[in-house]
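One chain of protein is taken out of this complex; the other chains stay put.
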Amino acid sequence: MAEALRLYLVLARAEYRSAAQHRASFALLALTSTLLVALDFVVIAFLLQRIPRLGGFSLAELGVLYGLASTAERLADLMVGDIEKVGVQVKAGTFDLVLLRPGPALVQVAAPSCRPQMLGRPLQALVILGISLSQAGVPWSWDRVALLPATVACGTLIMVAVWVAGAAFTFVAVDARESMNAFTYGGGVLAQYPLSIYASWFRHLFTFVLPVAFVSWFPALHLLGRPDPLGLPEWFRFAAPVAADASTTVAAVAWRAAVRRYRSTGS
Amino acid sequence: MTGPILLLDAVEKHFTVRRGKGWHRERTVVKAVDGISLEVERGAFVGCLGPNGAGKSTTVKLCTGILVPSAGSVRVAGLDPTRQRIEVAGRIGAVFGQRTTLWWDLPLRDSLDLLARVYRLPADRHRRRIDQLVELLDLGPLLPVPVRQLSLGQRMRGDLAAALVHEPEILHLDEPTVGLDVVSKQRVREFLARENAEHGTTVVLTTHDLTDIQRLCRRVLVIDHGKVVHDGSIDDLMRRFGDERTLVVDLDEPAAPIQVAGARVVRVDGPRQWLRFRSADVSAAQLVAAVAATHGLRDLSVEEPDVDEVVRRLYGTSDR
Partner (left out) sequence: MGLWLAVARHSFRRASAYPAAVVAGLLTNTVFGCVRAWVLLAAFAGGARMGGYDATDAVTFSFLTQGLIMATGGWNLGELPERIRTGDIAVDLHRPVDLQAWWLAADLGRSAFHLVARGVVPLLAGAALFDLRWPTRAGAIALPLSLALAVLVSFGLRYLLSLACFWLLDERGLNAVYGLLNLFLNGLLLPLVLFPGWLRAVALHLPWAMTMQVPADVWLGKHDGAVPMARTLGLQALWAAILLLGGRAVTRLAVRKVVVHGG
């Protein structure tokens, strides 16, 4: 594990230095990710200027949902976002190079995602989360304080798992890799809003199949001390670690199977 | 450590190929590698020849752990690349003619440092090894240059350094001299010969360039249709497939193709004729005497087959 992390950081640093060769781009990227305020939250604020509540949630409460969802998604993007490119590598034949090196394929393929110039993105989301929590009238208690970092960590793991599982799929269907965006970025976006606004089949898909609802919705219900409008069991609010564990296990299995398949079929 | 560095035992690799479009596609199983067994001892310098599509690249991929065999087993330094890919990766190096293993945007120096870190070289060995490679391959002036700006020959030298940074026990090369100018090719060959002689690095060289084979390889494998059709020295190869020679005769005047036992005319150009014959059937001297007996002979020469010719003939003997 430590060795994998070491290799990840070594390769990430290489990618950083590659990007730093292009100073103008680097500056623009750093700028957009730090100064440009989270536009997808800005539009929520726009809506809440016209209506008092969305799906029964006030602006601050929506900010909590948004903050949790966005932090997890952007952290996951920063950790493994680039693995969706593995499909391109497979097609170009450069994945062989990954297999030649003494390191786990996943680490090698994911490492370029770690771009310090993009650190502004999850930080923005965290700031919004922090401000929203202070404005949302959270009935603070010790369990809520403890829940917060655990939620962010588990949420990030869930999103990482979705990404990795998606990448495993692209091994099999290289040309259809864009379909993964529906679940990785799509999952991130839907988690920004109250789960209750979606149709039931959609909710079930993103609770029990892709447990994105555990990234923001269930933890937020507990943080905000709200009853669940959908009437799901109370313990769901604390089930993020279970969801994270299950999804990372599934994702790891899927990835290993995908690499095994590549080594068997050569494509 | 004793034992062969590379061991293949009845290795096969099957691919399922789908032809046609739509839902009803025909599936055929292609045996890219159809039962290859071989041992390569440490310090060997092996050349690998074969027509395109013969299964050479697939064999290299099986030896390096990129692919896993459908049947049989592969052992590299006693390890199984199927199950122990990462350990094996630390002991092998590979260079591909068409694709670089370096980081495109980074200066060469950074790529080499990075690889040393990836392969976890201890700090003192790291420095020493890179300096050594830089000197041997004359990479000094190239170190600060981004890899994307290097010429093909320069990049190839960079790739060689990259493959050897971690002092692998076995080095696989796939068409390393393709597209290089004569001087660059020479440099690469000299480097490889020295690396093999001084470091004892086993080298497996897959190439279409027969001069590479002649200059460097003590052992030649010819692979065709997924099988090894020849395994021996260059001389063995020539002896087995190269015993046909050509007698070129300049007659006093143009004549019809000469009929003589044991030889056949393959080309006529005015008074000059080319007769192909096998030493087993008739000796050169006998043939000359036979021709001189019936035609006025002005001049003659005997052409040995070159490796090109031999290999062409070798490839030509298979059904394609």
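A and B label the chains in the order they appear, each numbered from 1.
In the analysis below, a residue touches a chain if its C-beta (ideal position, glycine included) is under 8 Å from a C-beta of that chain, and two chains touch if they have at least 3 such contacts.
Quick caveat, the model's predicted, so the values are computed rather than measured.
Chemist: Pick out which of A:Ala146, A:Ala182, A:Val209 or A:Ala257 touches the chain that's been left out of the picture.
Modeler: If we include the chain that is not displayed, A:Ala182 is the one touching it.
Chemist: Among the options A:Val43, A:Ala92 or A:Val145, which residue touches the chain absent from this view?
Modeler: Checking the options A:Val43, A:Ala92 or A:Val145, the one contacting the hidden chain is A:Val43.
Chemist: Would you indicate which residue among B:Arg83, B:Arg128 or B:Arg148 is in contact with the undisplayed chain?
Modeler: B:Arg148
Chemist: Just the residue numbers, please: which parts of subunit A touch the chain that's not shown?
Modeler: Contact residues on subunit A toward the absent chain are 19, 22, 24-29, 32, 36, 39-40, 42-43, 46-47, 49-51, 54-55, 173, 175-183, 185-186, 189-190, 193-194, 197-199, 202.
We take it that only the chains that are shown with their structure count from here on.
Chemist: Rounded to the nearest whole Å, what is the centre-to-centre distance of subunit A and subunit B, using the mean of the C-alpha atoms as each centre?
Modeler: Chain centroid spacing, subunit A to subunit B, equals 48 Å.
Chemist: List the residues on subunit A that touch subunit B in their complex, please.
Modeler: Spelled out, the residues of subunit A in touch with subunit B are 7, 10-11, 14, 17-19, 21-22, 93-94, 96-97, 99-104, 260, 263-266.
Chemist: In their complex, what parts of subunit B are in touch with subunit A?
Modeler: Subunit B reaches subunit A through residues 15-16, 58, 61, 64-68, 70, 82, 85-87, 89-90, 92, 94, 99, 101, 103-106, 110, 114, 117-120, 146.
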